[in-house]
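Below you'll find the structure I mean.
The complex appears here without one of its protein chains, the remainder shown in place.
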Amino acid sequence: MATKTAATATQRNKAEKNPILFERTPALTTAITNYCPGCLHGITQRLVAENLEKLGITGTTVGVSPVGCSVIAYEFYACDMVQAAHGRAPAVATGLKRAHPENTVFTYQGDGDLASIGMAETIHAATRGENITVIFINNAIYGMTGGQMAPTSLPGQVTQTSPYGRDVKTAGYPIRVCELLSSLDGVAFLQRVTVDTPSNVRKAAKAIRKGFEYQRDGLGFSLIEVVSTCPTNWGMTPYAALEWLRENMLPYYPLGVYKDCKAGE
Amino acid sequence: MGEKILMKGNEALAEAAIRAGCRHFFGYPITPQTELAAYMSRHLPKLGGTYLQAESEIAAINMVYGASSAGVRVMTSSSSPGVSLKGEGISYMIGADLPGLIVNVNRGGPGLGGIQPSQSDYWMATRATGHGDGHVFVLAPSTVQEMADLARKAFDLGDRYRMPAMILADGLLGQMMEPVELPEPLDPAALPPKPWATTGTQGTREHNIINSLSLVAQILEDSVIKRYERYVLIKDVEQMAQLEYVEDAELVVVAYGAAARIARSAITAAREEGIKVGMIRPITLWPFPTKAIKNACATARAFLSVELNTGQMVDDVRLAVDGSVPVSFFGHTGGIVPTPAEVLVAIRKACAGETFHLLPYHSTLKAGE
Partner (left out) sequence: MAKVTVDIEYCKGCGLCVDFCPQEIMQLETEVITQKGYHPAHCVDQESCTACLNCAMMCPDVAIMIER
């Protein structure tokens, strides 16, 4: 009882000193994002930035932005940023990391970028155990170009270029990136998360933090897949998109840890 | 220093790059640049550097893009089909104002082509290494010594002007052995700082951004024109060419790289016949040595471009001559290297007042046909 009282007093003191419970992290610039209203990019972007601050590495981090909706992410992160060609972010990150291994290097990529045009770069950075962290936004569609079928579009999913629904007989099946990469020895950490609820946002934050910690400890390639929405191109309200995500995407892309080199330790 | 050692061209280039402070090499296997990558794989790890065999040429050039963004001297090497694949990355490097050395040990094309010496990538190197409105330095060595010297030069030029530099060699220069005097090694840590590099803000400055995207047309135009102005300056001050017997030459042969070596033998033979022929050997293909060619127009009555292709550099010779005198062409392609005797025949024809575009297969073709 006495301990509890003391703790409460400490908390109160802390609260009096710092009455701010939540504010914008300095690892984000003041720029207004180009993302559509209700797009979950902004949440994941915030989680990455907050983790850089928490780990005290904003000043020693270099981020790589892709081609896609987050192409301009270089304006949103306050750390040094490099813009990469479509799909090439892991290769660019490799160059950055090999030149300055002491720096933290992350890429921030969408599904078309990472799992279609950049699949070779993704797999080989992973199998090399490249000591970088990849943040992978999977929203089952090409967002920036206006909603075309992506490598992760679900069977039957209607998009601009699968107007009758994705027919797996002609368009093939979606790629499950975490499952695909989990067989590679160079991979240190793989987790699929989502940011559809406040509690899942907190879990995603922890997963991203783990990715950066594994990189800090030199354990190898880490990738955090964030199952996300595209309200604009899905043609839904932001909240309805979350429900669609839960009903359709999560059964196909189950959340969880797919590889953890420290598991069992 | 001053000691000469016998080295292969590819290896001399690799060692000179290391001595220029390059500690990072990203490549992909392709003939005939193999010795260069192999040399790097033996030596860079011992120096604390990176030799990385990428999954593709595309990945390799993007690793170069990344390492260059981080401010280090970095290179890749490849051969024609591989350089096509690198085109995307080179364009991004141009757009993001990044230095970096790309070695193209040119082989015959198009397509998979062959693996014998060729100069068929002249247009690609000087006109369109990738999409967009930009250039890279293109340096053309003609000896193993120059393979070494131009490696240093390429890094220096690239860093000074913040643009990629290409060494355009060929299998002949890459594989041949000659005595070479290697330059003094530079300490990578002692190279001029690159305050634009993305090395981490360290909390002491605004974030650096390496980027080629500009969605606002006016900003993009401004940046492209600013880069163009740099090109104008480069064209003014960085042209390099070797002049041989040009002072009294009535015919000037223009040839670079391996073709210049053969042309030189033919010119020596022609001089013995009393033909007043000289040679301009472009060392920089971009910027093209237009000044040397214009100056030679004072005495020259004709020009003859000798190339290992169907006639590419001859365009630049014509542009430089600007119609003042006739320009002929002689070449072999497909990996066939002309003999000095063949070039001598072409020299005699040009001196006799003929204007031609001579390829051995279509030996009757004339200019304009």
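Each chain carries a letter (A and B) given by its place in the written order, and its residues are counted from 1.
To be clear about the criterion, a residue touches a chain if its C-beta (ideal position, glycine included) is under 8 Å from a C-beta of that chain, and two chains touch if they have at least 3 such contacts.
This one's a predicted model, so the numbers in the text were calculated from it and none came from an experiment.
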{"item": "Omitted chain's touching partners, listed by label", "value": "A"}
{"item": "Candidates A:G56, A:P198 or A:G264 - the one touching the absent chain", "value": "A:P198"}
{"item": "From A:G129, A:P155 or A:P238, residue that would touch the chain that is not displayed", "value": "A:P238"}
{"item": "Contact footprint on chain A, counting only the chain that is left out", "value": "15, 19-25, 28, 32-33, 35-43, 46, 197-198, 201-202, 231, 237-239"}
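In this text, only the chains that are shown with their structure count from here on.
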{"item": "Geometric centre distance via CA averages, chain B-chain A, whole Å", "value": "41"}
{"item": "Touching residues on chain A, where the partner in the complex is chain B", "value": "29, 58-62, 64, 71-72, 74-75, 77-85, 88, 91-100, 103, 120-121, 123-124"}
{"item": "Chain B - residues contacting chain A, complex", "value": "24, 26, 50, 52, 54-56, 58-60, 62-72, 74, 88-89, 92, 96, 198-204, 207-213"}
